[in-house]
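Below is the structure I would like to discuss, written out as structure tokens.
Partial view: only certain chains, each at its native spot in the assembly.
Labels for the chains are A, B and C, by order of writing; each one numbers its residues from 1.
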Amino acid sequence: MDEKQYIDLAYIVASILFIFGIKMLGKAETARKGNLLSSVGMLLAMVATLFYKEVIDYKLLIAGVAVGTIIGWIWAVKVKMTGMPELVALFNGFGGLASLLVGWAEFEFHKNTDTVTLFAIYSTILIGGITFTGSFIAYLKLAGKMSGRPTLFPGQKAINAVIFLILLGLGGVYIFQNSAWSLYAIIALSLLLGVMGVLPIGGGDMPVIIAFLNSFSGLAGAAAGFVILNKVLIVAGCLVGTSGIILTIIMCKAMNRTFGNVLFGGFGAAGGGGSKGVEGEMKGVSVEDAYYVLEAAQNVVFIPGYGMAVAQAQHVVKELAVMLEKNGAEVRFAIHPVAGRMPGHMNVLLAEADVPYEQLCEMDAINPMMNQVDVAMVIGANDVVNPAAADDPSSPIYGMPIIKAYEARTVFALKRGKGSGFSGLENALFFRENCRMIYGDAKETISALIAQFKS
Amino acid sequence: MENLEILILLFFVFTLSAFLGFELIQKVPSQLHTPLMSGSNAISGITIVGALLACGVADANFGKWLGFAAVVLAMINVVGGYVVTDRMLGMFKKKGK
Amino acid sequence: MKIFAPKESDSIETRAALDPAAVKKLVGLGAEVSVETGIGGRCDHPDASYQETGATIISDRAAGISGADLVVRVRKPSSEDVALLRSGTIHISFLDPFHESSLISEFASRGISAISLEMIPRSTLAQKMDAISSQANLAGYVAVILAADRMTTIFPMMMTPAGTISPAKVFVLGIGVAGLQAIATAKRLGARVTAFDVRPEALEQAESLGAKALRIDLGETGSTAQGYAKELTPEQIAKQIAAQAKVCAESDLVITTAKVFGRKPPILIKADVVAQMKHGSVIVDLAAETGGNVEGIVPGEEVLTDNGVRLIGLANYEGRVAKHATQVLAANFANMIEHFWDAESKTFALRRDDEILKGCLITHDGEIVHERFKS
């Protein structure tokens, strides 16, 4: 066994540390320790690398490491709490650029290599480049050095598609020819694609984009690993790449968005405008996705109706409320005077479930606060949240005051199906942009949500 | 051929890591989204290993200087990433108490 | 606009048409409100509390009535009171219009605009002024409390060192507003509740409060557009009575609430069923005032049968919780007045095209204007 094998063993250990690190980062109690573990892994991988007999020029190395360490450290220590997310974006961009440079350097060292390596270099540069400029734009948007509003112009989508296709073509050329010009073109265009891709995305979505680009920079690292046939690069890069994708999806869910919507939503935003959406379609949502939104909510209002009584869901509703409170959210119950089928119907049920009187709000008390509510949970209520009562003079319930659920950021409506309420009316709320239906018996739906919370 | 075998094995390693990556993150509380992102961002600085190799070689090729730049950038990513993450998690803990 | 609320003259009535909170609301609208002295005497509102919220106390009843533009009261007025009303006055109260045709003619002939609380449509929009509902709701609660007080047994189950007391069995017949509240109250006290209604959707509502629904296959039944039950055919009633007999016999408490809008309530529990019931069990008949659902009931009284069953057939259940009954009734009045209030002229606007008013305005301008009572 020569030094290589020892280095490889060290890499295995480092990989294991990364695995534990990522796993532990996902749990509140262990996160800090996980971060420490993964940093130890990083140190190990770096030190091990120094033992390669090809590594000779320590002076330059040490200089580079020192400069990088000092800059990184100072930034990280100096940054204010509020500035952290953009800093992470910047760091991430540097990581991507570093991968790009590693790929490029390899090209400079070994002009003649096999197809696989060429492909790997191509991937490294492409992904690294997009990561770098994409992250940089994200940084600018978050730091307020650039407007957070989506930057849009006509034909944007098409231009991006063309750039992407050219990049694919250039890839073919490069792998076939191994020519320097194609490589430089790839570098330039991938940098451009990063800029173009992130420009149309709004500032509010930047955290998701950073998570996504972070996953990208992981993949760039993994690709670089294939360039230089290095295990730890492959493992760590791939771990970050895939876990980053999962994280991206989770973050989208917490915003009640799909990833596609985040990535390309900006384009849509240009066209849509504030259409009133009287028609449209009811959009369902899975219990799991609803969980992510609830988990992130700070202010939740339950609006129970006759359906809660039918489902006898009061006990589980109470339990979910307790859970949300433990999770840091403010929870209230908005009771409409005619909810249910007898005066005080909801009171009977919620008292049975021991919901504290303080959490019960009358309609008039809750309505002015409704627009600060993150999630309105409409539990088998229908007529009492029907905006037609306020909007539509032709409706038989026009003039009845309702609980303004539709003003909440997100509305989840729990119903078994498309059944109407006591008054037999269609409910426009269910068609609104911010409303999502969760079909099924309310008790079972809530139980399932609780299950999500507990797992 | 041996090289190809190694490549395939590396590919195997890549596949398994991908599965592990998917399995590891299952449900993350929303407060941890940012730290997790930042922490794994630090890990993605693993490209430092490649940078070190590129920078540390003997010949004073242009690639060496690319490597040097890569070392600096990757190092910022690594050090900055870990420190920022730790700070975030530190505050998180204090708040919890 | 001058609004006047007289003291109730019927000795059975403990409620008042207005309470201090309602007075406050009306005064806020810009009305001049006066009440007869002693109006809240039986519902724990001393005169002073009315004064505090802005009402004038009038001791001369006749002057009060004749001076008012709008009179609100709980029970239908006596002929003398009607005679005191000026032409053009609006009069809102329970009127029992199906049985009081002479009173209605009197109103018409004197040019009064008489509004009947019973006839307020049971639409979602009108719920805030729906006094039938607000009172029936309390009646349902009272039925259970009254029974609990009269029974020699307790409601909840108790497993004690001295043996197990099994939970009371309660049977609620008729799952309207009162029936639902009776179910809720009995359930709260720990009883096992069974319930029946001819309207199938009402059974689901009973279940939504944790009661067991008794399902009897009666064939075609239904409810009117207003949500009231249709009258059953004699065969259907016979079928129902048979199916109920067993449940009644096992029950410690039976509460009947089956009214049929505008008609005499059906007899749902015959004497032979009562005879099968246990010594000490109780029947509360909420329909007693208009005749009752139970054979042998004496309206306004409690009777003990030979086999020790107590039949309770009071007339004014909600009046037993007079303070709260007054609170919601007065809120109904205030909501109605507010709904039809013309802010500029500060008067009650008789908008004849209004769906709600169409339903409950009986006489106007010297005529009987309501479709059902015209003939």
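In this section, contacts are C-beta pairs under 8 Å (C-beta built on N, C-alpha and C of every residue); 3 or more make two chains touch, one makes a residue touch a chain.
Every value quoted in this text rests on a predicted model; they were computed, and no experiment measured them.
Chemist: Work out the full complex's chain counts from this file and present them as a formula in the displayed labels.
Modeler: Stoichiometry for the full complex in this file: A x2, B x2, C x2.
The rule is simple: only the chains that are shown with their structure count from here on.
Chemist: Give, as an integer number of Å, the spacing between the C-alpha centres of subunit B and subunit A.
Modeler: Their C-alpha centroids are separated by 20 Å.
Chemist: Rounded to a whole Å, what is the gap between the Cα centroids of subunit B and subunit C?
Modeler: Roughly 74 Å separates the two chain centres.
Chemist: How big is the gap, in whole Å, between where the Cα atoms of subunit A centre and where those of subunit C centre?
Modeler: 57
Chemist: Any chance you could list the residues of subunit A touching two or more other chains?
Modeler: Nothing qualifies.
Chemist: Which stretch or stretches of subunit A touch subunit C in the complex?
Modeler: 306, 309-310, 312, 337-338, 340-345, 348-349, 352, 383, 396-400, 422-423
Chemist: Quick one: which bits of subunit B touch subunit A in the complex? Just the residue numbers, please.
Modeler: 3, 6-7, 10, 13-14, 17-22, 24-59, 61-64, 66-93, 96
Chemist: Under the stated contact criterion, what part of subunit C meets subunit A in this complex?
Modeler: 123-125, 127-128, 133-134, 137, 140, 177, 180-181, 184, 188, 204-205, 207-210, 328
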